[in-house]
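One protein chain is absent from this view; the other protein chains keep their places.
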Amino acid sequence: MMILFYIAATVAVVSTVGVIVQSNIVHALIYLILSLLAVAVVFFSLGAPFVAVLEAIVYAGAIMVLFLFVIMMLNMGQHTLDQEKTWMAAKDWALPAGLAAILLAQLLYVLREYRVDIVPNEVGVLEVSALLFGPYVLAVELASILLLAGLVSAYHLAKK
Amino acid sequence: MQDLIWLLPTFPMLGFLSLVLTGGSLPRKIVAVIGAGSVGLSFLSAVLISAQFLASGEDYFVKELWVWMAIGEFTPGFNFYLDGLSLVMMLIITGVGFLIHLYSTGFMVDDPAYSRFFAYMNLFVAAMLMLVLGDNLVLLYLGWEGVGLCSYLLIGFWYENPDNGYAARKAFVVTRVGDTAMAIGLFLLFTQLGTLNIQDMLQAAQQQWAMGSPLAIAAALLLLGGAVGKSAQLPLQTWLPDAMAGPTPISALIHAATMVTAGVYLVARTHVLFELAPRVQMLVAFVGLATLLMAGFTAMTQRDIKRILAYSTISQIGYMFLALGAGAWSAAVFHLMTHAFFKALLFLAAGTVILSLHHEHDIFKMGGKRKQLPIAFWSFIIGSAALAALPFTSGFYSKDEILLAALAVEGPGMLLWIGGVIGAFFTGIYSFRLVFVVFFGDSQGHHEAKEEAHWSMAAPLMLLMVLALLGGWIQVPLDAVFSSGAGHEEAHVSLLVHAVMIAAPFLGIGVSYLFFMSKVFDLDKLMANPLANSLHRFWFSGWGMDALYQRIFVNPFLYLARINRSDLIDSFYALLVSITRSAHLMLARTQTGYLGWYALSMAAGLVLIISLGVML
Partner (left out) sequence: MQSIPIEHGLILAGILFALGLVGVLTRRNIVFVLMSLEVMLNASGLAFVVASARWGHADGQVMFLMILTLAAAEVAVGLGLIIQMYRKFKTVDIDVLSEMKG
């Protein structure tokens, strides 16, 4: 499991780098799916098979398909590809990357003395479901309302 | 009937309100009826009230209406106080006022703002009655400012001409100087004596203040300041000649017969204070003397018929102040009354002349009007005779009393008397100069003159002629009011004094005759003399007072205003504004509209907050 975790983590980081540097949008999307799938494997290695499956189905499946549809509708061809390349100048990257690096360094600094080993025990669908339909039932209802609102507004916005 | 004294100011006030609220939409006939009728009703009630008051034999009568305001101990009321003094004043105001209103119905008939004119006039009469009937100084001050306002409105009545507006502002600002002094005087009286009810205040002053105490002097001086401003005495006389910019009936009513005598009324009303401050009283006398002489000199040189009358008004009020200073309170009020008669007569007659000549004011462009304007001519003859105090006219009796009282003053009495006699001599010159130039001599002829045919203008002139002739026989019931006065018992003076007093105006008329009628003396030859010429110019400009004030007050003020154009204190706030503004512009620059920029700033903020959290 440990090895699985590190391999999946490496894949996730590399593919995410791919997402943010790719100029071809379809390639970037595939890198993103790869990244999400790798995170799903991380979840699995941490003993959370339920969310791992959801990550694969909902994120990598449904949401990314939505992206794909939109990309198809926008129909961006070679022209956009060239444009993307001109937009990725090094000087535009310096400041944001520096900021993100500082943020990451701060996180690492905070975590420097935090040292707890976890032995992943499987926390499966049963426990999650018991919580979802027990104490968190209100949150579930709210989530459903949020999804409904998202549905309605997406319909409204995408309408011609 | 006495209880109905509140009707007096109410009639004109109602007239004012009905004329104002209809906004000039009423037909002229109705406006005339309301305008003149309200004052006429007021006069009628004044006569009835006076008859009853005099028959009752009481010294005074108070009608309390309501408490105006109540602030702790300070509760001035809307109370009317009637005694001999206010009785005389109220009869003059309503009586002469009614005649002038009647005259105005004819005089102003062609004016487009007929209704506005009568509205202002009625408001003026109401305010003036408030002034003389109020039993406390606050109510008096209300009337005082009310007449000032009306004066301003009426001087600037023909506001299309900017010069008239300028004259109105000048009158308002100059009298404001005096009014401020008076207001401070009121504050002083209230803080020191605890009341502004005139009678209580005078009693308290008598009890608490010693003769010549500094407080009494200060209070008397401050009140004198107000009186000097309103009555156009030195050094605040400069507004009155310019006030002639208004319609002629205004000049007759406000700037000759009533309002300008409010200062005389104020001093007479608070005469106890002046008796407590003998030096101030002496100052009053000398202010009057200086004014009457100065105005006399100036009146001899003017060319504008109304300015001549204006300066003669200043001069005659100077006589009243001289009387007040001499302690001859009732002589002052007596002269006030006779002056109201003959000066109203003169102004109204001048109005007729001006109207018949299509608003020509220069007397040297008139001439030979004796035949064309007989009523105006006889009005001028009688009015000028009264003004010059020829024997048996009304002016003679009052001026006689004043000069005798001045002679009786201990110390500088002789000086005051000589000054007064010289003033009478000048009065003879300038009043008959006017008569000779306008009504005799060659007709200039380039104005087709029309006769003042209408009865509404002729009747007031006739009545005023009678009053100006015979007004001297009226006995003013003032003994009760001024019982505490220094007394004006008949001084036994030699026949010579009387002879001189009678001769002075005749001498003046003679000089005037030689210059302007028989031309024995040539005016041009006199003017050729450089000294005479420069004196003439000096007097013509009113002793250069306007130029002096321009140099002393106006120019430094303008200079200060100019160097402080950028306003020192304001610049501090301007700095605040500019700081805020530049900060706003700086922050507005961060509103680039670029989404990436906003995300970047949010990330930077996040980094900053976390660094703070980590480090602390």
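Each chain carries a letter (A and B) given by its place in the written order, and its residues are counted from 1.
Here is the rule we go by: a contact is a pair of C-beta atoms (placed from the backbone, for glycine too) under 8 Å apart; a residue touches a chain by one contact, two chains touch by 3 or more.
Please read these numbers as outputs of a predicted model, since none were measured by experiment.
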item: Omitted chain - touching chains that are shown; value: A, B
item: Subunit A residues touching the omitted chain (full complex); value: 1-2, 5-6, 9, 12-13, 16-17, 19-20, 25, 28-29, 32, 35-36, 39, 42-43, 45-48, 50-51, 54-55, 58-59, 62-63, 66-67, 70-71, 73-74, 76, 80, 83-84, 87-88, 92-93, 95-97, 99-101, 103-104, 107-108, 111, 114-121, 123, 127-128, 130-132, 136, 139, 143, 146-147, 149-151, 153-158, 160
item: Touch residues of subunit B, complete complex, unshown partner; value: 587-596, 599-600, 603
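Just so we're on the same page, only the chains that are shown with their structure count from here on.
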item: Inter-centroid spacing, subunit B versus subunit A (mean Cα positions, whole Å); value: 94
item: List of subunit A residues in touch with subunit B within their complex; value: 95-96, 99-100, 102-103, 106, 109-110
item: Subunit A-touching residues of subunit B, taken from the complex the two chains share; value: 600, 603-604, 606-607, 610-611, 614
